[in-house]
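Dumping the structure here so I can ask a few things about it.
Only one protein chain is missing from this complex, and each of the others stays in its spot.
In this document, chain identifiers A, B and C correspond to the written order of the chains, with residue numbering beginning at 1 in each.
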Amino acid sequence: MTMQPNRLAVGGRIDRGTTFSIRFNDRDIVAHPGDTLASALLANGVKIVGRSFKYHRPRGVFSAGVEEPNALVQLREGARTEPNSRATTVEAYPGLVARSQSGWPSVDTDLGAIVGAFARFMPAGFYYKTFIGPFRNTRWWMFCEHFIRRAAGTGIAPAAPDPDTYEKVNAFCDVLVVGAGPAGLSAALAAARAGARVILAEQDRDLGGSLLDQTVGDTWLRATVDEVASLPNVRILTRTTTFGAFDGDVYGLVERAWDHVDVPPPHQPRQRYWVVRARSAVMATGAIERPLVFGGNDLPGVMSASALRAYLNRYGVLCGRKIVLFTANDSVYATAGELARAGAAVTIVDMRSDLPEELRSRTAAAKVDVLAGFAVVNTHGGKAVTAVTVAAVSGREGGTKGPVRRIDCDVVGVSGGFTPTLHLWSQRGRKPRFDTDKLAFLPDGSIPTLVCAGACAGADTITDAVSSGFAAGAKAAAAADFVGDAGALAPPKLADDGWQRGAMLISAVRAPDGEIPAKSFFDLQHDVKSTDIELAHREGYVSVEHLKRYTTNGMATDQGKTSNVNALARLAELRGSPIPAVGTTTFRPPYTPVAFGAIVGHEIGRHFRPTRLSPIHGWHAARGAAFIDAGSWSRPRYYPVSPGEDVQAGYIREARHVRAAVGLVDVSPLGKIAVQGPDAAEFLDRVYTNMFSTLKVGRLRYGVMLRDDGFVFDDGTTARLSETEFFMSTTTVNAGKVMARLEFLLQTAWSDLKVQVTSVSDQWATIAVAGPKSRTLLQATCGAADLSAQALPNMAFACAAIDGVPVRIHRMSYSGELAFEVYIPARYGHSAWAELMRVGEPFGVAPYGTEAMGALRIEKGHVAGGELDGRTTLKDLALERFASTKKSFAGCVLRKRPVLEDPTRPSLVGLMTIDKTVSIKAGSLLFPATGDIAGHGDGHVTSTTFSPTLGGHIALGLLARGPARLGETIRCVDFLGGTTVNCVVTAPCFVDPEGVRQNA
Amino acid sequence: MLEFRSALDGHLSPGHFGAAAEPGKLILSERPLGALVQVGGWRDSFESVAAPLLQRFGFAGTGGFAMAQTAGEAIAFRTAPERILLNFPSPAAWEAVAAGIDQAATPTLDLSHARTVVRVSGPAAAGLLARLLPIDFDDAAFGPDRFVQSTLHSVGVLVHRRARSAPCVDLYMPSSFAVTVWEMVTHNAASFGYQVSGAG
Amino acid sequence: MTHYSALSLVAKAFSGHRSWSRAWRDPVPKPAYDIVIVGGGGHGLATAYYLAKEHGLRNVAVIEKGWLGGGNTGRNTTIVRSNYMMPGNTMFYERSLRLWEQLSQDLNFNQMVSQRGQFNLCHSPASLDAARRRGNVMRANGIDAELFSREEVMRRLPYLDYSDDARFPIIGSLFQPRAGTVRHDAVAWGYARGADALGVDIIQQCEVTGFILERGAVVGVETSKGPIRAKKVGTAVSGHTGYLAAKVGLRLPLETHVLQAFVTEPLRPMIDSVISYAAAHFYISQSDKGDLVLGGDLDGYNTYAQRGGLPLVEHTFASAKALIPSISRLRLMRQWGGVMDMTMDGSPIICKSPVDGFYINGGWCYGGFKATPASGYCFAWTLAKDEPHPDNAEFTLDRFRNGYQIDEKGMGPTPNAH
Partner (left out) sequence: MLRFKCPVCGLRDETEFDYGGDATVVRPATAETAFEPWYDYVFLRDNPRGPHREFWHHSRGCRQWVVVERDTLSHDIGDVVLARDAVKENRS
């Protein structure tokens, strides 16, 4: 392990008693608990952490927080690797491994920096003007893009699935306090004392916010934290970022529960996503220090002044020995004194010339040099700053005048003022307002349930923050109807330096020659320079949004947290307008980047969506069925008889068996709806195209429903159980939609009908028993009931029992065979199936799956999903006979629109291949036997199968003027598969069109 | 008689799973449902017809939307304006009354097989439920006898806080979704550590 | 107008890029134009460009209430494709793709048209059949399409979830090689620069507050910069078509909905094509900068607020991780929402309206970006000739009256389901 050259012997909030090692770019680095990766790197003297995106310039740590634009690293390795991690927010832990994301061969020596030599040819938007190519196609650009893409991006995505787990928590509170700095802590205390249920969410590991970066105020902090933590109605979430504010006072939070270790403890989530429904909230999100823009302001060693203070006081790291603090406000003066006391030679370069005496005397006492009325114009140094050039300020627009002087230094701390963190406010649909006194964007107007407090609301000092926080907490509690007495809270005793008194907002410093130095960077991550902004303006990209998009300023991973306001000020200057007239860009969620895994929680893999299982599923699984998804259901597709039997062989075998003997298929997934009430028959007459009021008790009827626009919606068979009760079945896929529609009609326009509908899909297991021996099998299973053709004709039902369990037997056929559907209370479904299999053994009973069921229905010409595609009419599907002429029904008017009545519409036909050995693919297009094959054809093939009965391939299709073309030879063209198959057009029903078998 | 088989058959193996935890912190089990019957009706007559019917089982009346009523081992949930779910430990109690009900005035429906009930009990129950449902399970908001109909893993479920001294919550879920919901429950329970027990 | 080329870039570099001229003017509106286009997004600017270029109509103004390209041109997932099945749509979108293929040269502005190919994954035999029908229609109409087996998809997209744990197995894919992405901002800027060079006035920060009606006909617009008369007024205002049409007394067969989009932090190249995950209404691609660009489903309720909600964030993230399990530790950087007209059949409207002088280009649902060139081309044709081009002949308001619903999804008149 190496030394920690910049770690002070005393001070900071780290645990010096414990030392561990972390690895950065294959180098061992010493760290202590309480360090961040950035503080450890700085303590160990690491200057260059990354390279910039465009010009590969060396970049070091800039900040100490979430706004970090430079120090992005590839954290961890293997399946747990995380690109673009901010070293400033990554907590150090033993065994941490991180790497720079750019630089070849190394981040210290990056050959990519050669790009910098061509910088002048790469101004903002240069790619819009080049790579166009001479020919009218995309080839030249795509050739160039190939190389451009190679340079794209920064970090590397993991290659393997994430081994860690995540969880989602729903939370409710009266007051959510975002941020636990002085304002947030005060707000939480006030709200909790008033009796509100409070959630206090802090992105940092520790509570305290900016107080953690100071050496005074600890007594107040400890007392306040202790009281807040002691209250039973406060839940404190640390390491928790409130990333988004949404409608309904709902907030999205991510807690990095176990991100500060390499591998979370067993069963513990790495991150936890909190969805907080708050009755009201306090936004105490603080403010982010704004850089100053000057020549070479991107060199390692140029840092945010407040970050220098944080590294000093929180981490015991003195980032430099000769420090220049460049500012235009008061906030750096306390920092200067602290840095000087820690042993650094400190020079303040303050753009303001008329400094208050109080500041001057303090700095004199602390042996800090002050150059008032000066500005840093340029830095010197190759890979880190070694000196700065300063010049006297001239005017208020960032101008300087000669002569220049040079000050040697190893760190430059910059403070251009502070930018309140208004992201959550903005996400609630509000525009911030520019305050010309405070030189900052502040919340505009009010949202009754969101109160801003502290620096984000414009509080200038910690004293202000505490009082505004306490008031905000009480106000938020009152908004949630808690008006208990919150008492008072004394502020900490601090000598506060604000950032507002006499402050200046300078977009960029000009050299004495009047020019902004070439390497003055606004967006440090995207290398956006002043010249880029000037060019954008020159070319007419004068809206802030155009500027952002044309120059990419503010579009990096930090989303402009440090760069937006300065760039905006520069644009305002160029336009000759005040900042309020130029406006600002909108903050979009998330406040800081959010990992996908966190939000998804446990809804991953198989549990991405719920899966429905039939009550008989266990039997199918034990039998070795091959399953397939049907809607949300998992259903047996076929039951392989040997491991090698494929689906094709399997379904043909199963379908053939049904026609020869008897088969069972599990149709439990059919939608089933109880329709009850005195007006049930009237209701069904309205929703079905055909008549149900005439249906006799004990009988079944097939029905079709239309959408209101006249297209076919769904079909199914309905039984009349009594005068006032029907049992409706729907297709599996549409079950939910049909149910919702029936409820809609009954609860809105038809609320006068005394009808209620209830889904009973889960109440019943349904087994279809089909085949010439089906009656024999059923009769043998339910001895007492009379299932003869006379007692139970087709489309009738009977009540019976299987082994003492009452069941209902519907005689109906989907396969065209003699067939029944047996309805069994669900928990008996499995054993009823097993019983049918047992009893049926002598009759050769066999199970069949959805594939064989489909083959049988195609042979019979029944329509299903391929035909009921939401674009077909009754006529298209040869179902016109089901349209009653004696009554009105939903869809009956709009189905008569002219295009839907057009006799040339594609309508249902059967297709049989002329060469029985060739198959057709569903989705093939239909064309006449001769002529061109182009356009949309005469229709398409909707369903196909091999017909065991006919010994050839058949299909259903929708063919223009179909019924008039029986016997015609047409071509089924599968362009994608490169096949053309000649078919003869037939009626849709291929097998037993007279229904002899099903009526047997 | 045919074998009665729960939708969760084969999915609940007794034992301790997930993180280490003290016994009893979180217990998951299947509660045998018994009989579940829906009683419906019409706006103009529901109160007058359904209230006497419920009183025959010992309930005070049709009840409100948020609180379940209990009468002995029977429970009544007012799930919608003219809709009540009745749960009995066995069908006998219901069947004695059912035959005489005028179905035109009070349509009833047997849903005993349509739901499966998972019981969550122990001090960590509220924490687990917060991971599963968008409902406030704080004691103040979800005390004994409260029930809600909400969504768990996109599935509509009824959640009932039993009036017992220790936290104990029953989740009524559509039987076809029971396995998928059970798995979602156990995945979320793992960070607490949980015990699967055979009986509710 | 300065010609853009590598040469001009190098030449101007030596003068510090100080001699570039404005990409478009900032004109004061004239009192009257032949045609006023309301909406300075891709569609409106393209319309103006083609009016000038194809029809010689240069006395044209485009009026934009904000900044040009600030609507859905800047709020989309940049995908272009022409995989449409229904008559009425197929050739229109193919025209658009063909225009895209030469747009950089036409406009002398690099649109970064990148034909990286698009996968439409299939998860069931039924979805494979539907994909086959779509692909066959494409091929029969001279459009490129291929149907890939599961094995072929595995070879090309090895990072998807093919495990037994995948909720929706990937069994194949329709693939359009010529589909891809376009640099969205460049579209608005390129058309603006092109139209401006042909004499079109582009008037930004000018809100249309009403229409000037005479004898029942629209003869101009009232704006925040005063009245502007026009022989014809066309609207191309994405989610606000219904809002503007109401001002001339029209109710339209559409609702305004929001669609969210998402980008991650930038990454080294990972995803080379556009992938759409039909089982969950999710799609993803990677930009040249390295961000993954993701889109999901509509939030599902009428809204004009350009922001979406958490449920769709959760839906989209869950879809992303279900499709690409290794995405778990990557991070979302930015999300946004764009509002759009969702029509009753999911297909657009480009036609003369029942009100004389008032022309509608809207109803783009979430297919608007890819349609931009053909939309502008056909709308310009319709405005110039008072009759539709054959490629937009079916995009009428009347189609709902006569039953010609162009319903790619078969969802019927449920706008949020398309």
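Quick note on the criterion: contacts are C-beta pairs under 8 Å (C-beta built on N, C-alpha and C of every residue); 3 or more make two chains touch, one makes a residue touch a chain.
Treat the numbers as computed from the prediction; the structure is a model and nothing was measured.
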*Tell me the shown chains the invisible chain touches, ordered by label.*
A, B, C
*Where the complex has a chain not shown, which of A:Phe126, A:Phe246 or A:Tyr848 is the residue touching it?*
A:Phe246
_Residue of A:Gln747, A:Thr904 or A:Thr969 in touch with the missing chain, whole complex considered_ = A:Gln747
*Provide the residue numbers of chain A that touch the chain removed from this figure.*
246-250, 275, 277, 429, 686, 708-709, 736, 740, 743-744, 747-752, 888-890, 892-894, 896
_For chain C, residues in touch with the removed chain_ = 240, 242-243, 246, 251-256, 300-305, 309-311, 344, 400-401, 413-416
*For the chain that got dropped from the picture, name the residues of chain B it touches.*
43, 65-66, 79-81, 134, 148-151, 154-156
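Simple rule for what comes next: only the chains that are shown with their structure count from here on.
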*asked:* I'd like the Å distance between the centres of chain A and chain C, where a centre is the mean of that chain's Cα atoms.
replied: 22
*asked:* Centroid of chain A to centroid of chain B, CA atoms only: how many Å?
replied: 33
*Go ahead and note the Å separation of the Cα centroids belonging to chain B and chain C.*
49
*Would you mind listing the residues of chain A that make contact with two or more other chains?*
275, 603, 607, 609, 611
_Residues of chain B whose C-beta touches two or more other chains_ = none
_Partner chain C, residues of chain A touching it in the complex_ = 53, 79-84, 120-121, 123, 126-138, 141-142, 145, 148-150, 152-162, 164, 166, 244, 246-247, 250, 252, 275, 427, 429, 531, 535, 538-541, 543, 545-546, 549-550, 552, 557, 559, 588-590, 593-597, 599-600, 603-609, 611, 628-630, 707-711, 713, 865-866, 869-871, 894, 897-901, 921-925, 933-937, 940, 942-943, 973-977
_Touching residues (chain side chain B, partner chain A) in the complex_ = 1-7, 9-10, 18-19, 38, 40, 42, 82-83, 103-104, 107, 109-115, 130-131, 133-136, 138, 141, 153-155, 174-177, 179-181, 183-184, 187-188, 190-191, 193
*asked:* If we count contacts the way the header does, which residues on chain C are in touch with chain A in the complex?
replied: 4-6, 8-10, 13-14, 16-18, 20-26, 66-67, 69-70, 74, 87, 90, 101-102, 104-106, 108-110, 112-115, 123-126, 128-137, 139-142, 145-147, 159, 161, 163, 165-169, 183, 185-186, 189-190, 204, 264-270, 280, 286-291, 305, 307, 309-310, 313-314, 317-322, 325-336, 399, 401-405, 407, 409-413
